[in-house]
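With one protein chain held back, the other chains of the complex are shown just where they sit.
For reference, chains read A and B in written order, and residue numbers begin at 1 within each chain.
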Amino acid sequence: MSSLAAGPTKTALSGAAVGRGVAIIVAVLALVAVPYVIGQLYYVNIASQVLLYAVFALGINVLVGYAGLVSLGHAGLFGIAAYIDAYLLSAGYGHTVAILAALVGALAATAVFAALSLRATGISFIMITLALGEIIWGLAYRWISITGGDNGISVSTRPAPFGIALDSPQAFYEATLVIFLMSIATVAIFVRSPFGAALCGTRDQPRRMNALGYHVWMIRFGACLFSGLLTAVAGILFVYYNEFISPQALALTASAEGLLMVISGGAGTLLGPVIGAALVVIVKNVVSAYITRWNFMLGAIFVAIVVFMPEGLVPGLVRLTRSAWSATGRRRTAPVPAGTQR
Amino acid sequence: MIALAVSSLCKSFGGLRVTVDVNLNIAPGERRLIIGPNGAGKTTLFNLITGEIAPDSGSVALFGRDITRMPSRKRTHLGMARTYQIITLFAQDTIAHNVTLALLGLSPLRWNPLTPLDRQHHLAAQGRQALERVGLAHIAARPLAQTSYGERRRVEIAMALAQNPKVLLLDEPFAGLSIDERQDVRKLLNAIPRDVTIVMIEHDMDTALDLADRITLLHFGEVIVEGTRAEVVADPRTREVYLGE
Partner (left out) sequence: MTFWLLLTVNSVTFGGLLFLLSAGFSLIFGLMRIPNLTHGSMFMVGAYLGTTLLSGALGFTLNFWVAAVIAALEVAILGALMERLLLRRLAGQQLAQVLVTLGVSFMVADLCLMGWGGDPISVATPPHLNGFIRFAGAAFPLYRMAVILIAVVFAIALWLMLERTRLGAMIRAGVDDPQMARVVGIRVSQLFTIVFALGAGLAGFAGVIGGPILSVYPGLDQDMLPLALVVVILGGTGSLLGSFVGSIVIGFLYNFGQALLPELAYFILFLPMVLVLVLRPQGLFGGQIL
């Protein structure tokens, strides 16, 4: 991405940049048009799910793909945001207060999670995040006086930003789309920034980064906060989508699904988590209609991807299209299983 | 003022004493060569100096400032740069990006999560300069994975020099290089101006001998001989240490 290449300086209007800009505009327009093209409300709802889980996956990817830190506790952060929002709403507070409190609360929890988990890297990071996620799940399940336990908390209304009601699936979809676009734009900016480059550096060579003058722990901590923020946003979208939150959403399976979205799509890429989210949500919804054994499928897909296609779909497809066009290019992706230790 | 002062530095791993009461006083602009057979504790000494491991006792001072308890990254900010025996660069990125990361490490810009990195033209210009110094500016856009070992070694040196260090620590910079590549690196090192103090570890005495002003011979973690090139070469203990192996 550095423009040190000897040769003609690239102007902002180079062919590739224009092409990319057009593609983005077309994609956004297509996404906006989805509820009008797809008639059935059931599918519009699935589209909303895809988008909100895409935000979740983007959040996880900040850590897994760019920081090289694999977390199995993200459903806990997701759930904290959702529960705080739901709890405050049921206590009579307005949406603005509830949402803000949820974001702040989830960020605070993220800071604590990060401080604990960053005591280690690699495998131990996974273990600690798993344990922390389990604590939150256990609290949601047992602290019945606050969380309602297995009964969960219902949310009766959705927010109405600028007076626009979000009760219909189409309206909710468009609102979710706006948030999704903002989220992915934020991640794109982040990745291209110096901090993003530093983060990727700590993923690849943490010892070297330390020697080069970077504060590796602090960089990772910052990444955790960003990841937590995106996850919290997804959690809030989730609770308004379902108008309900229960401990099920915080279970280990939920964290595993999130991780699957990232690694199936391709960790360390911008679109990977989005495609992975689409894949997992669609398969889960379609499969559930025919087979009640989603967990088995989830596990099997996990195993299959890790064993046979570790770099995920997006890098795989990119590789294929690149070799089809016979162009050489610099990859900025990180294959998931190897090299994320230490 | 002494550029790098190491006083009574000691380190043990379990029962094994790897650094035994080492004293070094390196003058500004000096070229110091640290030699010794394998297992003499040279790299450990470097790790102690740069702060990657903490000593059991003793101190390290950089231009009079005690840095013994300072974390590595802060020492880098004070002007210490280093290369490693095993090259650990960012293989998935271009040569240019590797140098950019080195430049960014000392810049407050590294905390910026908003502006695009590739629009930072001053960084790009500085990086180009650093690569020109080592003769690699023409392949700046090449992915590191497609470079030769010798080229990577030069990238590493470019990265270290890009940080404008006051003290440059080189850990076996000639290791694994072909004869031609060694010449390139030697020319490079010779060209470094005297406002940079250089401390170099080399296992193979012949290669680095003429680069050194003073030589310190380490064996089993202890300083055995220290002095000018001529003194060390003539000293009978030097022969003992090497031939005794």
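The rule is simple: a contact is a pair of C-beta atoms (placed from the backbone, for glycine too) under 8 Å apart; a residue touches a chain by one contact, two chains touch by 3 or more.
Nothing here was measured: the structure is a model prediction, and the numbers come from that model.
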Contacts of the hidden chain among displayed chains: A
Omitted-chain contact residue, chosen from A:44, A:72 or A:232: A:72
Full-complex contact with the absent chain, from A:22, A:41 or A:116: A:116
Touch criterion as defined above, residue of A:58, A:84, A:109 or A:130 at the omitted chain: A:130
Contacts of subunit A with the absent chain, listed as residue ranges: 70, 72, 116, 119-120, 122-124, 126-128, 130-132, 134-135, 137-139, 141-145, 251-253, 256, 259, 263, 293, 295-296, 298-303, 306-307, 310, 336-338, 340-341
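The definition used in the following text is that only the chains that are shown with their structure count from here on.
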Contact footprint of subunit B on subunit A as seen in their complex: 1-6, 189-190, 192-198, 201, 204-205, 207-216, 222, 226, 330-334
Residues on subunit B engaged by subunit A in the complex (per definition of touch): 50, 52, 72-73, 76-77, 82, 84, 88-94, 96-97, 99-102, 104-107, 109-118, 120-121, 123-124, 127-128, 131, 137-138, 140-141, 143, 159, 163
